[in-house]
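Of the protein chains in this complex, all but one are displayed in their positions.
Entry: chain A
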Amino acid sequence: MSKVILIGSPNSGKSLLFNRLTGLSQKVANFPGITVDVGSGKLQAVPEKILVDFPGTYSLQAISAEEEVAVDYFERALEDPEVEQVLCLIDATRLEKSLLFTLQVIRDCERNGKQITVLANMIDVLDNHGLELDVDGLSAALYTRVLPISARSGKGLDAVTELLARRPDPARAGRPHLMDTPDVILRGEAHKLAHRFGPDGDVLIRTQTRLDNFFLHSFTGGVSFFLIMYLLFQSIFTWSAPAMDAVEGSLAWLADALVPLLGNQLVRDFTSDALFSGIGAFLVFVPQIFVLTFVIGLLEDSGYMARAALICHKPLRLFGLTGKSFIPMLSGVACAIPGIYAARAIDSPRKRMLTYMAIPLMPCSARLPVYTLLIAAFIPAETTLGGLFGWQGLAMFAIYFFGMMMGLVITGLVSRTREDHYTDLPFVLELPPYRLPGIKPIVRNAWNRSKHFVTKAGKIIFAVTVLIWVLGYFPNYGADLGESWLGQLGHLVEPVFSPLGLDWRYGVAIFTSFAAREVFVGTLGTIFGIEGADENMVPLVEHIQNSDLALGSGLALLVFFAISLQCVSTLAILAKESESRSLTLKMFVGYFLLAYTAAIAVYRVTEWIMG
């Protein structure tokens, strides 16, 4: 099957054009570096041809290992006889930024005898501002066909479709003129061509600057930043809550309707506890991922995301991170999974790796039930300063703050002490123009991201849930968790948790919470014979208070849960997104050991203070 390569510099509208031509749904946003993977799809108008979308890059002279992979892949593709022609997309409003890359692509196409067409995108923006690109002049200077288009409005796409439908005509191939030209000459050439044929961009820059004067101002910029982040946070916690409840409720309803119809007790137990609980454990996150991806999409496409990265850069740099780490980390406060997805937009591989390390330490919503239980059980429900501050509220704030600080301290230490193969990139961020977000592609992207989560992580999460169910159910068919294989395992690992003052029951609850942290509460309820503890914690809180569990153990558990990476969904997505099982394993083991050591220290110090 013939292939057509689509390539362009970041933020030139490549993904939008790809979606227009194929009817597919690559992620689209107004934020540099959105296309991370190579995507492909059949051309809608010419189904016998495939359009291959390459990651956006500023130059074919790679400066990071990741860019090198993209460039190598492109150069190998040019040698592929199935590749019929190349479409090189440029941003007509910012010509110089795109032209060096275009000249490099033309040179490589000449070397491989491939036909190239330059597509000058965003021509509608120039029209709206009364600006003009000298298409004929540029085409003559490049010895290459240049077509003015708008991927957003569809203007000029008929000519592209017509071009793609034809077989490439060798006679129409550009005159080889750059074959042996080095990059340094191309740089000067790009500069000259941009000034000669490009539009005067001052009008566009002036509009952008007026908005930047507001959004980057010391006062108005700070206020708008906090308001926007507050809305983002609300979207994760509040707006997605009804949908999450609906998913949970629907699954419970379906389980109630289906399970009694099953004859065999084993099948009934498996369907109810492993199948529905297993599916429910990860499906409940889907609305949150959808809403967060949608809101982040709005911020990216509007152009605000780049400004948010700029605002946060300085404080995060102290901890080895970048301003682009902020949104992923903030998302991680709701759930690490969308946070890890959001880290894709970080161009520096080293900073992205450090962000991955920080995200699981953000106090996610799955930790909330555990914190609520432990704080209610161990911290007095009293107030101070005339009722202004409650100790339990302060404890909740302290443990949230502790988790965030741990994330920053760890990345700060790792960034200062560890040399690795991840390339670092400087903070040079293109600030795209502001624009009204296109809702349809953002919704489509949020849908795709949710689907990716279900199909990729779902299998692993489900497998682990089933494994834990089997361990807890056999050999006594669910009669007594304490006598199950899981219970036996709890007794076996009891010496591990005894330095925290915890017995085997807490060991089992910690073990099951590796499926998802909140399972800790339900498991303790089951072990203590308290039904529905995850819905109503009061009897469980009273049971723990009446047991001999020391305050030191309670605080140790809080610290343990704040640091330990107990979430199979997060681990599955981390391994997929980082493409590094080694990093995932190191983080899992490292955070467990750190959590364990810190918990022992907290237990010992508390017990020493309490006498």
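Everything below uses one rule, namely that contacts are C-beta pairs under 8 Å (C-beta built on N, C-alpha and C of every residue); 3 or more make two chains touch, one makes a residue touch a chain; residues count from 1.
Keep this in mind: contacts and distances are computed from a predicted model.
Per UniProt, the protein behind the absent chain is "Ferrous iron transport protein A"; the candidates were "Ferrous iron transport protein A", "glycine dehydrogenase (aminomethyl-transferring)", "Phosphate ABC transporter ATP-binding protein PstB" or "Glutamyl-tRNA(Gln) amidotransferase subunit A".
Of the listed positions A:212, A:269, A:503 or A:607, the one in contact with the omitted chain in the full complex is A:212. When the missing chain is restored to the complex, the residue among A:39, A:56, A:323 or A:525 that touches it is A:323. Residues of chain A that touch the chain left out of view are 58-59, 61, 63, 93-97, 100-101, 187, 191, 194-195, 198-202, 204-205, 208-209, 212-213, 216-218, 221, 306, 310-311, 313-314, 317, 323, 426-431.
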